[in-house]
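Removed from the display is one protein chain of the complex; every other protein chain stays in position.
Going by the order they are written in, the chains are A, B and C; count residues from 1 in each one.
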Amino acid sequence: MQSDFDTSDCYTIEGKLALPYTYFAGRVGSRFITTLRDQHKIMGVRCDACDTVFVPPRQTCERCLGDLTDSWCEVGSRGRVVNFTVVRYPDRHLPRPVPYVLAMILLEGADTPIVHLLEGIPPEQVAVDMAVEAVFAETTTHTIRDIDHFKPCDA
Amino acid sequence: MTTYFGVDVADVIETMPSRFRKEAAAGISGRFGYDLGEAGRWRLAVRDGDAALAPAEDLDDCLAVVATDPQTFVGIQLGKIDATEAMALQKLTVAGDRGAFGSITRLFQKYLPPGEEALPDTELVVLKQTISVGQTFATGPVMGRFLKGLKQKKILAMRCPVCGRLQSPPREICAVCRVRNTEWVEVGPKGEMRMLEYVYYASPDPLTGETRETPYGAIGVLLDGCRDEEVFWHLLNPAQLDRVQMGSVIDGQVRHGSRLRPVWAENRTGSIDDIQYFELDD
Amino acid sequence: MARRVAICAAAQIRNEANIWYQRFQGMLLECFESLVDQTGLTFDMETGVRNVVTCSDDVFDARTISDNGMTDVVGAHYRGEEKMAQDGLNGLGYAMAAIMSGHDDLVLLLGHCKESQSESRHMCTNLAFEPFFTRPLGLDFLSAGGLQARAYMTRAGLTEDHLAEVVVRSRRQAAANPFARENAAVTHQEVAASPLLADPLRELHFYPVTDWAVGMLLCCEERVHEFTDKPVWLTGFGSSMDSYFLGERDLAFSTALQQAAQRAFKMAGGVDARDVDLFELNDAAAYQMPLWAEGIGLVPPGDGARWLDAGGPDRHQVNRSGGMLNGNPLMLGGLARALEAFYQLRGEADDRQADGLKRALAHGTTGPAGQHHAVLIMEN
Partner (left out) sequence: MARGTKNRHVGIVGIGETKFSSHREDVNQPEMIHEAVRQALDDAGIGIQEVDCVVHGNMELFEMVHQPDLWHVLGTGAYGKDSFRITTGGTTGGTLVCAADNLVASGMYDVVLAIGFEKLQEGHTTGGITNMADPLWARKLQSGALTDSAAVKLIEEFGPERAKRAAMTYRIIMDQHACLNPNSHRAFGLDWDQMDDLMADSPPLIGNLRLIHMCSQSDGACALIFASEERARRMAKRPVWLRDHITVHREETLNLCTNYYPNNPTHRFAAEQLFARNGIDDPLDYFDVFEMYDPSAWWGVDWLRDFFLLEGDAHLKLVEDREIAIDGRMPINPSGGVIAANPIGATAMVRVAEAAKQIRGDAGPHQVPKTVRHALASSFGGTMWTVLLMLEDELNGWGMP
């Protein structure tokens, strides 16, 4: 602050940015979520032109704009950790009390890793390349958190 | 009965209790009327998570009554007709407590014609949430001084040093002259009604996330000491919405509006709420 | 060939942790008044400013159409105003186009962001993640940075010591910058002991909450003499967008930045990083300075650690301002880089002035872990 700035009339007022929202997953996203919810299967989409299996799914290939609507393939519910971080700052938007692990997990059969929660192991023991498997949620949130978390498993 | 969009209107009505989502209805009770023209009049009684539907001649005891023709009713149920548009066209009206009726309509699962099942791959996933992030809004020295004035029941304005325009609430600058406002003056607190926005439409207040009560009147008051379009924006006592007269100036012809005075809040903190609203200064 | 474009003047307030005593309008007005004082610019419809480009953000301002609140304080009443809703460096790229096209002779550019206003800037950046697959996991720009930090540090052999050195240097450089956020000087030990936020990122590895406002006047070649005798020419601009999902990017090497830089170099007449005398890179976190240096082609891919060990940042004049790491708000990190390059190229960088400068590069990023990059080449 400049030293000559007169702040005698300055103060702050608390408020919010609070508005209701309704998000639609669309046909492709919905199929992924309902399959996850009802069958505990994780689906990907395959772009033949880019020779890539993408998870999460998308209707259009981001890279070549090819239509991927009907190019579903199932990927495994097991995979390996390719990267991770430990979230240690508490905040209201976080799904868990800190600390918790956010890992990038490459599922069997997928070419692109997804980010998810890794639990069942102390954060300091998490390592790249470890094998993990999905633990499915008991109640649906209609999001990727129908996988509750991933946990370590035998390779 | 008749079919619309290939669906028997009776089936839509009679499946209402079975489509009622008990789990979502906790704490909601009341009677709601459906006046469906040639498809009859129906009363839906909701209590403690249960719903009962019965034909009824008299719907006077209902919290809200929706009146529409059977075709529109079925169309809305099937998602073929938009309810808001039906209202715009007068094909659907809601008498009584619109808000309560709105909450009831959300308690039914979507109607599916016989033989159609909700297949997993046709289900379209929806995520409803209110996003709320706390904010600390700065007043800065200009708005701060104005808001502090309200604490002392004073309405302050700033005057442009070039064109003399008054602004209240004040701005740091006069947009027209592109110079800082420098001079403070006290205006009002009484004034003349210039403009009334009679608001029927209830919408959420983003500062709280709550839905506003309607009707309310947002008003432009020409405070004493101000001229032309230097109006002050606030609320009108909702009980006086139909009693005020707007003023105007057209081609120099002045027509005066109702005289208004502010009603000050008892506990004033230096915010817009320090004035509850304006009311007629009889 | 389109006409050339120059920045003629710049103004800013100091970067601060919490400008609780000013509305953003007041912050912008100080910059606006300074630009008018410096240049005598007018808003005459024939010869004055008719177009203002602003940079701000609806979520950080908690305000739909955030530019609506500032029309008066940026002089745009009854004139044009267009809001760049990306890092402000893109605003400079767009302002260049508006002048080169012939549509405008002058463009006033003003930006602001008050990170301190919201309860948590991480809640704001969490909203940049879509609602079904990423937002529910609590991802935000800090945790995305944690993931990128590990990926890059592994690839380039970066250690905690390297990060500490970047932070210590940033604080040292910023101490010579009177408009930099006031931060305590720190030691390597203090950096290494600061709390972990998103492993391997520590508190001091990530840029602090900052409020700021800035403004510039841009002008076509023909009329530069009306406003300054020290124009800084904008000679190249390029940007590029990477994949959205973090898993689909190479977090350890930014191809988008490489593309953005190549486009900017090409436009500037086919130069490359060796032809640039000073670099300002948008390092929201300590690991990003070498990562972005690789992206623009200053450092071979994967050589970040060796480059730091060899004193690369000082040798190549990288982030003499202290960088974003010392504290600039999101949305303005890249614009702050261009501002430093502007002062350096004019020889007005006080105690941090570099010698013999002809050409500088300013870099800006938008999105988590640098999804979108913009590169601007500036010359005196």
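We adopt the following convention: a residue touches a chain if its C-beta (ideal position, glycine included) is under 8 Å from a C-beta of that chain, and two chains touch if they have at least 3 such contacts.
Just so you know, these numbers come straight off a predicted model, no measurement behind them.
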- Message: With touch defined as in the header, list the contact partners of the absent chain among those displayed.
- Response: A, B, C
- Note on the structure: Of B:Leu207, B:Ala265 or B:Leu280, the residue touching the omitted chain is B:Leu207
- Query: Considering the whole complex, which of C:Gly93, C:Pro231 or C:Gly247 touches the chain not shown?
  - Reply: C:Gly93
- Contact residue for the chain not shown (choose from C:Arg63, C:Lys114 or C:Arg346): C:Arg63
- Query: Which residue from B:Leu89, B:Val162, B:Ala239 or B:Val263 sits in contact with the chain not drawn here?
  - Reply: B:Leu89
- Task: Could you tell me which of C:Glu16, C:Glu30 or C:Asp104 touches the chain that is not displayed?
- Result: C:Asp104
- Task: Just the residue numbers, please: which parts of chain A touch the chain that's not shown?
- Result: 13, 15, 17, 19-29, 58-60, 62-63, 65
- Which residues does chain C use to touch the chain missing from this display? 1-3, 45-47, 50-51, 57-59, 62-65, 67-72, 76-86, 90, 93-94, 96-105, 124-125, 127-132, 220, 237-244, 255-256, 259-260, 263, 267, 366-368, 371-372
- Query: Which parts of chain B are in contact with the chain that was left out?
  - Reply: 79, 82, 84-85, 87-90, 93, 124, 126, 131, 135, 137, 139, 143, 147, 163, 167, 169, 171, 175-176, 194-201, 203-207, 212, 218, 220, 228-231, 233-235, 246, 248-250, 271-273
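Basically, only the chains that are shown with their structure count from here on.
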- Message: Centre to centre, using CA atoms, which chain is the farthest one from chain A?
- Response: B
- Note on the structure: So, in whole Å, the Cα centroid of chain B is separated from that of chain C by 42
- From the C-alpha centre of chain A to that of chain B, how far is it in Å? 37
- Query: Using the average of all C-alpha atoms in each chain as its centre, how far is it in Å between chain A and chain C?
  - Reply: 29
- Got the chain B residues that touch at least 2 other chains? 125, 127, 129, 131, 133-142
- Message: Where in chain A do residues touch at least two different other chains?
- Response: 7, 10, 12, 15, 17, 21, 23, 25, 29, 33, 142-143
- Task: Would you mind writing out the residues of chain A in touch with chain C in their complex?
- Result: 1-2, 5, 7, 10, 12, 15, 17, 21, 23, 25, 29, 33, 54-56, 62-63, 83-89, 91-96, 102, 104, 106, 112-117, 123, 128, 141-145
- In their shared complex, at which residues does chain B touch chain C? 125, 127, 129, 131, 133-143, 171-176, 178, 180
- Message: With touch defined as at the start, can you tell me which chain C residues reach chain A in the complex?
- Response: 14, 16, 19-22, 59, 62, 118-120, 122-123, 126, 131-134, 136-140, 142-143, 146-147, 149-151, 154, 195-201, 243-248, 251
